[in-house]
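Quick one: structure below, then a few questions.
With one protein chain held back, the other chains of the complex are shown just where they sit.
Which chain is which? They are A and B, in the order written, and residues in each are numbered from 1.
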Amino acid sequence: MKSKLSHKFLHAYGILFLVYLILPLLVMGGAAFNSSKFPSPLPWTGFTWRWFQELVADGNIWCFSFTDMKCGTSNTVWVALTVVALSVPIGTGAAILLNNLKGRFRMVLYAVMIAPVLTPGVVIGVSTLVFWFKFGVPAGLHLSILGQASFISAYVMLMVLARLQSFDSGLEEAALDLGASHWQSLRRILLPHLYPALATSAVLAFFQSVENYNTTQFTRGQQMTLTVYYGSRGRSGVLPTINALAVILIAVTVVATIGFEIWRRRSEAQKRLAA
Amino acid sequence: MSAMLRRYGGFITGLSIGLTAFWLLALVLLPYFNLFEASFRPYLPFIDIGGPQDTYSLNNYLSIFSHPTDVKLNFFGFTFLLNISIHLWVFILTIVFSCITTFIALALCYPLAFYLAKVLNPGRLATFMMILIIPMWVSELLRTFAWFILLAFNGPLTILLQDMGLITGGVRWTWALWGYSGVVATMVYVYILFMLFPVYNAMTSLDMNQIEAAKDLGASRFRTHWRVVIPHCKPGIASGCVTVFMLCVGSLLVPGLLNSPSSQWFTEVIYARMFDENDWNGGAAYAFLMLIACTVFVTLAMRLFKVGLADIAK
Partner (left out) sequence: MTASVELRGVSMDFDKYRAVDNVSVKINPGEFFSFLGPSGCGKTTILRMVSGFIEPTGGQVLIGEEDMHGIGPNKRPTAMIFQNLALFPLMRVWENISFGLEVRGVDKATRRKKAEELLELVELPGVADRYPAQLSGGQRQRVAIARALAVEPKVMLLDEPLSALDLKLRQHMRAELRAIQKRTKVTFIYITHDQGEALAMSDRVAVMSRGQIQQVDVPQKIYNEPANGFVASFVGENNIFTGELSSASTFKTDVGAFDVTTGQGVMRDNKSRLYVRPEHVSLVAKPKAGSNAVPATVEDVSFEGNFAVVHMRDKTGRKLAAELKNDSAAPPPIVGATTNVVFAKENARVLLDSDAVAYDGEE
């Protein structure tokens, strides 16, 4: 049994670690409201909403044009949506295929599917760029979509495969036996079972696409996404509006987490009442 | 395959195979093979491609050794003069500082993993985890920027120390460690959770009785950890180290923002070669060098920790 002293030390260490993780975010939060021109909470020169206003006013972010290649938000959104539209069907198809295979072949296929997750984003970016150039496809966000999809599909595949394990294939047989076509069996029996995994992986894919930097940076050509916009401006003068963005994102995350937790507890209580 | 056809019918089976084939061929295998092939070809103007000058060679890889320059190093007050290719030097430093980052992350995470797995009250664990996850959701970009602001010349850290009267004037936080201090400190923060979770997972499966048995037999706390806890957690530690190392080596954003004017990261070298020099084949070769470095590291980690690939892949 470890002594009380060492336990106390570990408790303190745990708290310290939490502080270590949260403090930098609080720094950003503080900077978001500080009227000092340099993005920092110190020296505190007064409370202001200015950065939020500038964030909203920044033409490079809040535009929803599909043709303007500098449009950070719309680009980020359409890239992310396309990545989701690509990687969820691919990941699901791959998971279904893998689920029906066994032995050596399955292992090899699985390894190839996982490989992009382990590959540095830079390598994925370079290989995508060089490959499609051979076919005359120039750099641009369309290549970023392909590069991102190569590894995001793997995440989708893993989540769907895990969900498939809990599926009773006898249900598919029952559906066929009752006269359903293969397509009807898939749509009415298998997919409903997979919905939780499909939804979760779609959300995951979306956010992974939004925050992707390395692969996007190498494949985007002149086009811009939010992440790249902030990332590549950094040296030449960081935009204080990023702090405002951070505050919004953190607030949204915290609210969403708390909201999800409340909803989860409420639906479990309901289920217990209904049973 | 016939079982699948029977179960799903021709259309769905074909669709699954088609989607998988598109993914693995068009998005993964063919680009990699193409990259591999391109890395051996010379950088030629468009008309010369495919012509007599387009031969395979190792030149692109060997070019890392070209352009030797004099590098001045300050090492604890002693000045060394090194004549080395600048690309090779950056490559070495990238590896070295990624190792340092990995080690720091491990050192910081190990006690916490133990604390979360064994010491903390399970009721509190859920809350602790919830707070822990918040930086994860905030995205790498924002985590990086937080430290960019922190370590700025006249940033909050400086101001705080000034207010406490410890220093006067600004501090170049990112210029220490040959210009890599900012990069290392930030990468530790940005990637630390990738080290924590595998190690924590490994710890949870450790039986407390083993520790008590070791204590019972008279082992010191250090020895208990060294001989009981760490060996048990080896797969998790290896997994975490490999993940963090590869994230560090391949990091582009963090070095971009937190380098000093005189320091560079290998990913930036690749970027420059591709988009400043327009030498895509050379860029391909460098990308592969990076990949080889990661593979070597993974193999070494596996040897060192004596774990197999399946253990790491989690």
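Basically, a residue touches a chain if its C-beta (ideal position, glycine included) is under 8 Å from a C-beta of that chain, and two chains touch if they have at least 3 such contacts.
Predicted model only: the values in this text are computed from it and were never measured.
**Student:** Can you say which of A:L18, A:L101, A:A180 or A:A202 touches the chain missing from this structure?
**Tutor:** The one listed residue touching the chain not shown is A:A180.
**Student:** Specify the residue from the set A:L171, A:L204 or A:L249 that touches the hidden chain.
**Tutor:** From the options A:L171, A:L204 or A:L249, the contact with the absent chain belongs to A:L171.
**Student:** Write down which of A:H11, A:R50, A:H193 or A:R233 is the residue touching the left-out chain.
**Tutor:** Per the contact definition at the top, the residue touching the missing chain is A:H193.
**Student:** State which residues belonging to subunit A touch the missing partner chain.
**Tutor:** 168, 170-171, 173-181, 184, 188-189, 192-193, 274-275
Basically, only the chains that are shown with their structure count from here on.
**Student:** Residues of subunit A touching subunit B in their complex?
**Tutor:** Residues in contact with subunit B: 1-2, 6-7, 10-11, 13-14, 17-18, 20-22, 24-25, 27-28, 30-31, 38-43, 89-90, 92-94, 96-97, 100-101, 109, 112-116, 118-123, 126-131, 133-134, 146-147, 149-150, 153, 169, 172, 181-183, 186, 207, 210-211, 213-214, 217-218, 227, 230-232, 234-235, 238, 242-243, 245-246, 249-250, 253-254, 257.
**Student:** Provide the residue numbers of subunit B that touch subunit A in the complex, in ascending order.
**Tutor:** Counting only subunit B, the residues touching subunit A are 3-4, 7-9, 11-12, 15-20, 22-24, 26-32, 34-35, 38, 108, 111-112, 114-116, 119-120, 128, 130-135, 137-143, 145-150, 152, 154-156, 159-160, 163, 189, 192, 212, 215, 221, 246, 249-253, 256-257, 267, 270-271, 274, 280, 283-284, 287-288, 290-291, 294, 313.
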